[in-house]
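What follows is a structure written as structure tokens; I'll ask about it next.
Here the complex is missing a single protein chain, while all its other protein chains stay put.
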Amino acid sequence: MSPQNGLLLDVESISIAFGGLKAVQNFSLKLPPGRLHGLIGPNGAGKTTVFNLLTGVYSPDTGTITLGGRRLNGLKPNQRAHAGMARTFQNIRLFPDLSVLDNVRIACHLRTETTMLGAVLRTPRSIGEERAIRERSMELLKIFELDGRAKEDARSLPYGDQRRLEIARALATSPSLLLLDEPAAGMNPQEKNELRTLIRNVRDRFGLTILLIEHDMGLVMDICERITVLDYGQIIAEGPPQQVQEDPRVIAAYLGEPEGAGEKC
Amino acid sequence: MTDSAALAVEALAVTIPTLVLDKFLQTLMDGITVGSLYALIALGYTMVYGILKFINFAHSDVFVLGAWVSFSAAAVAGFIDQDLAAEGVQTAPVAGWVIKTLLGVTVAAGLVGIYEHLVRPRLPKPVCDYCPPVRSAPTLALVAVWGFVAVGLAYAARWVLAISPPAEPSRASFGTLTSGGLILLLAMVTCGLVGFCVERLAYKPLRNAPRLNVLITAIGVSLFLQNLGQTKWMFGTRPDRMATLVPDKTLFTIAGGEGQMGVPIRLVDVLVIGTAIVLMVGLDRLVFHTRIGRAMRAVSFSERNAALMGIDVNKVISFTFVLGAALAAAAGFLMGQKYPGLNQTAAAGWVLLGLKAFVAAVIGGIGNIRGAMLGGLLIGLLEFFGTAYISPELRDVYVFSILILVLLFKPSGLLGKAVTEKV
Partner (left out) sequence: MADTRHNLALRGRELTPGGVHGALMGAVRALAPLAAAIGIALLLHFVIRPWVSGYNEFWGSRVPLDVGINVILAVSLTMVNGFTGQFSLGHAAFMAVGAYSAAGAVYYTSYRLWGDAAMYGGVLSGLSPEGGPLMTGADLLFLGSVLLGGLIAAFCGYLVGLPSLRLRGDYLAIVTLGFGEIVRVLITSQTTDTLYDAEEIAQTPLWELPRYLGGPVGFTGLPFYTSLFWVWLFAVLTLVVAYRLKESTYGRAFLSIREDEIAAEAMGIKTTRYKVRAFVLAAFFAGVAGALYAHTIGVQLSANELGFMKSFDIIIMVVLGGMGSISGAAIAAAILSVLPEFLRSPPGIFSPVMMGLVIASLALVLLFTKRRVRSAVIVLASAAAYEGVRRWAESQGINLADYRMILYALALILMMILRPQGLFGVREIWNAWHVPPLRPRKDEGGKSGTAGKAPTP
């Protein structure tokens, strides 16, 4: 799975229409490995729809999506996870009745090789993999400082911890591309600061490429290397943060002032 | 016309009559009749699925209830089955326990109303905390009034029949037809009430619960209704025979070819199909051309947005349930007219019927009203043609085979649209 032409993610002109509504039109994105890329735009611009197109929840009417040289068109979401694409959700979708540890362990499943029969018979290999899963999951929880709450139900975590757990879970799938959908939503300024550091560290430590949807301009301008701006399903600007900030079309779309505008209510 | 065309037409004119035409027409008649009944029941399934997105398993039991309630009402009204008349069976009053229960509900409504509006505001502060508000008085009163209306209809039917009896036992008169109409209305009103109560008591508390829970509750309600109908206070475990409100008249006969009997077009079939069509047209107009219908459609698209637009979602949901139940009751009544033998309420035959109606709703596109009508018709035709021309033993298998096929190739049904879930 070596990236062709240096790109990890190559999205070429995807669009989708729901009935008469053209949700996304002509969206393209080229991400080299290691890039931290932001996707912003006013509410309803189609950002989550782009995520859904990338992860396979929706099938694009036109265009191609290539990850690490492999065409993803037609693949179901679980196949794309195998290919190395992981995501978090705008409205947190944890497994609420299961423990924090189990949430992460489940995401390790796709990388295991034990068969169901092996699991039932408890073959040595299945035991080994089970140990590896637990080890890996606790490692990840430790990085996110959730290891103390490993046995708690996911639903009983405070909101900020739930968001972090979602990221930890996504990482457990050993992705090469991580899609974060509004990871800072509902966080207070201190948590956002921690998140900034966390995202950068995670990118460096795991060798990830990250695509980030976010409304908090401060965070986006700070950590993203390049930003794509979406409005009514179309790209209206793309470039480094400074350039995008000063682009009059972007400002017209929703930034009230050149400097980072207010946070999401 | 060219020579060859003329020859072709002449050939057809000769062959068609020899294709057992009367069997075809008879099967067609039966298929359409029963199909329209399936359609009426399917409408209830589809409407409830449209607004609440869940399958109301208890719906077919409302249909069964409708048939049996009509039976009891007919007995109250004074329609006497020919065989029973020989035994000298008198008309029956409305069951005592029904009236007692309704009175009880009225009293409860009164008490709750008094508690809520007169007693509670006057309680001293510490006691007040332990006394929760109970706002059910209006609903209880509504239920009581509704029940009494149904009882009243039964007696009205009896009165109408008494003042205009048929000249002979098996002939129609103004009295029998009006009385029959009142009984139909009664069945619809009663089952509407049942639907209302079921929705309020069993489904409303689970409005926000996971779908699996609601499905299980629906199964529970279904079994409850089935087995309740079997108890001795209700209809018992003996199968019974519906009194024929409609004389067994043949309106006219479509003649077949030589040596064949011809197809009788019976009054019963015409009335059944006619009533069903009237009801379906009425529903269509209601849903697509009135305010309440618009509200129903709005809620089916998005409950939250409909509420934001000022629609009282609870009322719309209740109304939908009542409507579906009323249609099912009508189907029950009509079914009783066409096939007077009624099995006990928990018999497997009813379950199967309800299931087929549900399949009809699915095939037409669940959530789509016109789809339900189309689906019902198709299932009816399929079942009867399959039974007549392929094998009578497998009559239930055809319907389910079609279900599997539809689910495999077009799960959203014939007229349905695939719905993508928003992530």
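The first chain written gets the first letter, and so on, giving A and B; residue counts start at 1 in each chain.
In the analysis below, a residue touches a chain if its C-beta (ideal position, glycine included) is under 8 Å from a C-beta of that chain, and two chains touch if they have at least 3 such contacts.
Note that the coordinates shown come from a computational prediction; the quantities given were computed from them, not determined experimentally.
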item: Contact partner of the left-out chain, one of A:Arg35, A:Arg87 or A:His215; value: A:Arg87
item: Selected from A:Asp61, A:Glu130, A:Glu194 or A:Asp222 as touching the chain missing from the view; value: A:Glu130
item: Candidates B:Leu25, B:Leu177, B:Cys197 or B:Leu407 - the one touching the absent chain; value: B:Leu407
item: Missing-chain contacts mapped onto chain B; value: 54-55, 202, 205-206, 209, 211-217, 219-224, 226-228, 231, 346, 348, 351-352, 355, 358-359, 362, 393-394, 396-397, 400, 403-404, 407-408, 411, 421, 423
item: Touch residues of chain A, complete complex, unshown partner; value: 55, 57, 76-78, 81-82, 86-87, 89, 93-98, 102, 105-114, 116, 119-133, 135-136, 139, 149, 151-153, 156, 169-170, 172-174, 205-207
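In this section, only the chains that are shown with their structure count from here on.
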item: Chain A-chain B separation of Cα centroids, rounded to whole Å; value: 50
